[in-house]
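Missing here is one protein chain; the remaining ones are kept as they sit in the complex.
This part shows chain A:
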Amino acid sequence: MRETDVLGEEAVTPSAVPAASVAADDASARGLPRFWPILLLGAAVVPGGVIFAAGRWADAPALQAWRTVCLAVTVQALPFLLLGTALSGAINAFVPARVFSRVLPKRPVLAVPVAGVAGVVLPGCECASVPVANSLINRGVTPAAAFAFLLSAPAVNPVVLTATAIAFPGKPAMVLARLLASLATAAVMGWLWLFLGREKWLRPTVRHTGHQPGHNRWTEFRRGFQHDFLHAGGFLVLGAMAAATFNVTVPRTVLDTFSGSPWLSVLFLAALAVLLAVCSEADAFVAASLTGFSPLARLTFMVVGPMVDLKLIALQTGTFGRAFAVRFSTATMVVAVLCSALVGGFLL
């Protein structure tokens, strides 16, 4: 039995580790000016590598579990990422900018909540919303409104709310609280961006004109779709690796030690939502299973999860740039915890 385990590990080496290190070597050899992707890659791969090394003499199944979870997150998210990038490609190529200026209120302050509520129409998980929000900005939608959409879409769409209702049978207050807290967070973040946000935090490439006269729209759609998918897909895999690392290294039993103190448990579940990176369509079931925690803490888990998590941070870094992702995720985290505490305090 030991023999086969060891053999299993050896066979892992070629597929998992070198490909990543080759990418890193490649990047550094060319003297890439921004070295953050390597750091991010390191953050994702090094813990996995440590598990791998530890597994050599102790726990080969740890690596197996890591690979399974990593692949599971990727496979689960890929269809939604494809949907999101196809939609963003289509918006870019087919939808004239005037459509958005007609639909959204002229004043950005009003456009923010409208865009937040519009998140209801995008059924899917958070991976789909990043490219869509990006293409909205490209088409002239004010970034504040696009960010409100980005935050609310994965949390308030019918699929997710239905899942929440199923996961918490007989507690409609939980569904309502999730809806309200998510919308509130999205709107507050949109307004925050309006008043405090700096255009320079966004990667300068976000300005783009969409359809070019004289070009074939279908070709534009296909190439935009393809580019966005390859781009975001790489970051998705990176995020999945990081999430799998925490998933495997931190056993669920550790959680119970934090469930005693009400405030600590809220903060702890908020942090857990970031680290676990569970898809927003499933996080209600995970929240329901955290039985030792107060309803308020579980609400926070479900509000923070779709807005800030490891794979989202990776996707946002790739799409909007690191300066943006760091500030935006931190602020969102704080606002989401406050909003859930407020809404949950009244409703639960």
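Rule of thumb we're sticking to: contacts are C-beta pairs under 8 Å (C-beta built on N, C-alpha and C of every residue); 3 or more make two chains touch, one makes a residue touch a chain; residues count from 1.
In the analysis below, contacts and distances are computed from a predicted model.
Visitor: For the chain not present in this complex, what protein name does its UniProt entry give, out of "Deoxyribose-phosphate aldolase", "ATP/GTP-binding protein", "Aspartyl/glutamyl-tRNA(Asn/Gln) amidotransferase subunit C" or "TIGR03943 family protein"?
Guide: For the chain missing from the view, the UniProt record says "TIGR03943 family protein".
Visitor: Out of A:T162, A:Q212 or A:S261, point to the residue that touches the absent chain in the complete complex.
Guide: A:Q212
Visitor: Give the residue, chosen from A:Q226, A:S261 or A:T330, that touches the chain omitted from the document.
Guide: A:Q226
Visitor: Using the touch definition from the top, which of A:L87, A:V112 or A:V237 touches the missing chain?
Guide: A:V237
Visitor: Could you pull out which residues of chain A are in touch with the chain that's been left out?
Guide: 1, 11-12, 15-16, 19-20, 22-23, 26-27, 30, 32-33, 37, 41, 59, 61-62, 64-65, 67-76, 78-79, 82, 86, 89, 92-93, 134-135, 138, 167, 203-209, 212, 214-215, 219-231, 233-235, 237-238, 243-244, 247, 251-253, 256, 276-279, 281-283, 285-286, 289, 291, 318-319
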